[in-house]
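The other protein chains are all here in position, but one chain of the complex has been omitted.
The chains carry the letters A, B and C, assigned in the order they are written, with residues numbered from 1 in each.
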Amino acid sequence: SEQEREFQDKIDNDIKIEPRDWMPDDYRRTLIRQMGQHAHSEVVGQLPEGNWITRAPTLERKAILLAKVQDEAGHGLYLYSAAETLGESRDELVRLLHEGRMKYSSIFNYPTLNWADIGAVGWLVDGAAIVNQVALQRTSYGPYSRAMIRICKEESFHARQGYHAIMNMAFGTPEQKRQAQSAVDRLWFPAIMMFGPTDADSTNSDQSMAWKIKVKSNDELRQQFVDQTVPQIEYLGLDLPDAGIKWNEERGHYDFSDPDWSEFFDVIKGNGPCNVDRLKDRVAAWDDGEWVRDGLMAHAQKKAAAKVAAE
Amino acid sequence: SEQEREFQDKIDNDIKIEPRDWMPDDYRRTLIRQMGQHAHSEVVGQLPEGNWITRAPTLERKAILLAKVQDEAGHGLYLYSAAETLGESRDELVRLLHEGRMKYSSIFNYPTLNWADIGAVGWLVDGAAIVNQVALQRTSYGPYSRAMIRICKEESFHARQGYHAIMNMAFGTPEQKRQAQSAVDRLWFPAIMMFGPTDADSTNSDQSMAWKIKVKSNDELRQQFVDQTVPQIEYLGLDLPDAGIKWNEERGHYDFSDPDWSEFFDVIKGNGPCNVDRLKDRVAAWDDGEWVRDGLMAHAQKKAAAKVAAE
Amino acid sequence: MSVDKQHLLQFLLRQGDNTLVLGHRVSEWCGHSPILEEDIALANTALDLIGQTQMWLGYAAEVQGEGKSADDLAFLRDAWDFRNVLLTELPNGDFGRTLLRQFLFDAFQSVLMGRLMQSSDETVAAIAAKASKEVAYHVERSADTVVGLGDGTEESHRRMQEALEYLWPYVGEMFASDETDAAMAAAGIAPDPASLREEYDALISKVLTDATLDIPAATYAHKGGRTGYMHTEHLGHLLTSMQWLQRAYPGCEW
Partner (left out) sequence: MSVDKQHLLQFLLRQGDNTLVLGHRVSEWCGHSPILEEDIALANTALDLIGQTQMWLGYAAEVQGEGKSADDLAFLRDAWDFRNVLLTELPNGDFGRTLLRQFLFDAFQSVLMGRLMQSSDETVAAIAAKASKEVAYHVERSADTVVGLGDGTEESHRRMQEALEYLWPYVGEMFASDETDAAMAAAGIAPDPASLREEYDALISKVLTDATLDIPAATYAHKGGRTGYMHTEHLGHLLTSMQWLQRAYPGCEW
C-alpha cells in the first residue's frame, strides 16, 4: 500500500518513526515485544546483582552496586515508557511477564555464585548488552532509539566498573583469582548466547532488519563482542573459557566455539537454573505490593476529590 | 467439707493426688495454670536456642544443641499431657498462650546474642529451672510429679553441657572470654528473676504451699541457685555479674543484690526485649501449620472410614 | 586516647552504625519492591545511607587512631561493638513497616543534622551539612508515603497502624542520653538527644495525624543498641551476610 511504501521510505532514509506516525501492525507488535522484553530484562536483572548487595565486601563496592541496580531499574522505566508510546501499558506488559507469556534475557536465569560474578555481570553481561544497544541507537523507532542513547551511556559506565571489580579479583589472592576464573568460565557461553540463536536459526530476522528494528545480525554482534572481550580476558591473566578461541588472521576476527544451543533453548523454555526462582521473586514482589499500590492510589483519589470539593 | 479435709490429709501425708481423685476447683485451676505455663516455657524456650542452631560453631556443638532443643520440645509434650489429665486440652492451652492470656517463663524474652549465651542458657537457665523442678518432684499432683522426675534427669544433663560450653568460651581466646562475661552479665539477673517475685510480693503462695503445688518459696529457691552458681562463676574466672554478691558467714549463704523488679514486671506485661517476636514466631508457626494439621487429620479420617467400609 | 576522644569515637560510631545498618536493611529490598519507582527510591535511600556511613565511620576511624579504615569498622566488628539504635536493625517486615521505620528515623535525622551543622567539630559539621540535604529529601519522601498508606485503603491503614505499634517502642532509644552525650553537649559537638524530642514529636505528630494513625499510648522504650549492651537477635543475622566476604577472605583488596 501507499502507507507501507511511505513508511519503508522513511526507514530507508533513516527518518525516525514517531508514536503518531502510521506503522504496520506487525512493526508495532514486534517493537512492543522487543522493548517489553528489554524492559523486563532490566527489571529481572536486578535480582542476580541484588543477590550480592547484602554481601558486598566494602562500603565503596556496596555503593557502586546499589547505584548500578538503581540505574537498571531506571532503564526499565525508560523502556516501559517507550513501549507505552505504542499504546501498550506497563501493567499489561508486567502481567504478560508474570504469566510467563513474555520473556526476559536468558542470561538472568544464571546464578551469581561468587563476588567475581558481580564484576563479570558488569563486564560481560552489560558489555554484551552494550554491543547490542549501541547498534540499536540507530533503530528506526524514535522513542526506542532515544532510550537506547541514554541507556548506553550508563551501561558503559557499569561495564567499566565491572571490569575494574573483576580486575581486583583476578589480580588479587589465589582464592580471588580462582573466583574470577570461575565467573568467566560459567558466564562466557551464557553471555555469548545473549545475542540470540545463529543467523541461520533466527526467525523473523529479515523483516526486523528491513524495518531497522534490528540493525545488525545476531552473529555480527556476537563476533563483535568476542573480538572486544578476548583481549580483556587475556589482560586479566585468566584462562580463556573456550578452547576454541583463536585469532583468525584471515578473517581478522577471533574464532570461537558454538555454545550449547540446546541449553539456550532449555533456558528459554523455562528450564534454566534460576527461571523458577526469578519469576517467583518478581510475582511475589508484585502480589505482596498490591496493597501498597492500592493504598497509594486510594489516597491520591481522596486528595483529588478533596481538592475538587474545595474549589 | 469432708472431701476437702480428706484431700488435705492425703497431701499432708505425702500421698499423691491422681487424676480421678476429687480435688478442689482452685487446686485444679492453679495446677493447670502452672503446668501450662511450664509447658509453654519449654516450647517457647526452643526459640532463643534455635536462634543459634544454624550458627553452631562445630558439628558436635550443633548436634548437642539439636538434641537439647529436641528434649525441650519433648518436655513440653510431657507437661501438656500432664495438664490433659486435669481435663484441659493442649489446643486450649496453646490458644490461651497465643491470645496472650497465659504466660511462659520471663527468661525467654531475653535475646541470645553470642555463642556463649547458648552455654549460659544451659548452665544458668536450665540450672535455675532444675532448682525449681527438683523441688517440684515432691509436688502433690502425681502426673506432675512424675513428669518432673523425668524432666529433671534430662535437664541436669543439659546444664552440664551448657557449663562445658561456656567453660570453653571462658577459658578460650580473649574474644571468647569477653563473650562469656557478657553472657553472664546479661543473663544473671534475668536468671534469678526466674524464681518469681520476692516472697513478700508473691501472691497466692501460701495456698500453693499448703497444697504442695509449690514446695519451696521463691526466695528459698533463689538463694539455693545463687549459692550453687557463684562458685561456678568464680571457677570460670569471670567477674561476678553483681557487685553485691558476697559470702555471708553468719547466714551460711551468699548475699546478693535484688534484681530490678520493675524490669521483671515490664517483661511479664509483655514489654521485654523479645516478647513480641517470640509470640509472633509461635503464632506464625501455628497459623502457617494449620493446613498441615488439617491435611493429616483429613487423611486419618479417610483411612479410618476406608477401614470401616472394608470390614 | 583522652576521655574526650573515646566519647567522640562512641558518638561517631553511633552515627555511622545507624546509617550502615539501616542502609543494609533498605538494600535488602533490591528488586522486590511493590513498584519499579520504589525499587529506584529504596536503592537511592540505601545509597545515601551508605555514603553517609563512609563519612561517619571514616572520621571514627581517624579519631580512633589505630590505623583502621571505615571498612574495618563496618566489616570486622561483631554485634556487641555496634552502636546503632535498635530501630535500625529491625527486620523490614512489609513495605509499609520499612517506610514507617524510615520515616521515624528520617525525622530524627532531620532534627539532629540541623543541629550538627552547628557543631564545634568542623568535620562533624561538614558531614552533617552534606547529609542534611539528603535527609531533607528522605524525610519528605517517607512522610508522603506514610501519609499515603495510612490514609489509603482500609487494609493499608490497618497495616500501617500495626507497623506503628510494632515500631513505637523503639523510638524512645533515639532520645536516650548518657555520659557520651553529656560530653558531646559540653564540648558543643552535638546536642543532648533528649533536647531533640520536642521538635521530633511535633514533626511526627503532624505526619502521623495526616496519615490518620494513632500514636500508641505505651511509653515503654526498648534500649541497648546505642550502648551495645543488648542488641536484638536480628543484628547478628544481618552481620553474617554483611561481613561474610571480609570474614571469609581477610585482608583482600576488593
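Please note the rule applied: a contact is a pair of C-beta atoms (placed from the backbone, for glycine too) under 8 Å apart; a residue touches a chain by one contact, two chains touch by 3 or more.
Model, not experiment: these values are computed from the prediction.
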Among the chains presented, those that the missing one touches: A, B, C
Selected from C:6, C:209 or C:241 as touching the chain missing from the view: C:241
Option touching the unshown chain, where B:47, B:97 or B:130 are the choices: B:47
Residue of B:10, B:28, B:62 or B:160 touching the missing chain in the full complex: B:62
Residues of chain A in contact with the chain not shown: 48, 51, 55, 111-114, 179, 182, 186, 266, 271, 273-274, 276-277
Absent-chain interface as seen on chain C, which is shown: 78, 237, 240-241, 243-244, 247-248
Missing-chain contacts mapped onto chain B: 43-44, 46-47, 49-50, 53-63, 66-67, 69-70, 73-74, 76-77, 80, 90, 115, 165, 168, 172-173, 175-176, 281-282, 284-286, 288-300, 302
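Everything below uses one rule, namely that only the chains that are shown with their structure count from here on.
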Chain-level touch network, classified as line, ring, star, complete or other: line
Chain pair with the higher count of C-beta pairs in contact (A-C, B-C): A-C
Chain A-chain C separation of Cα centroids, rounded to whole Å: 35
Residue list for chain A, restricted to those that touch at least two other chains: none
Residues of chain C engaged with two or more neighbouring chains: none
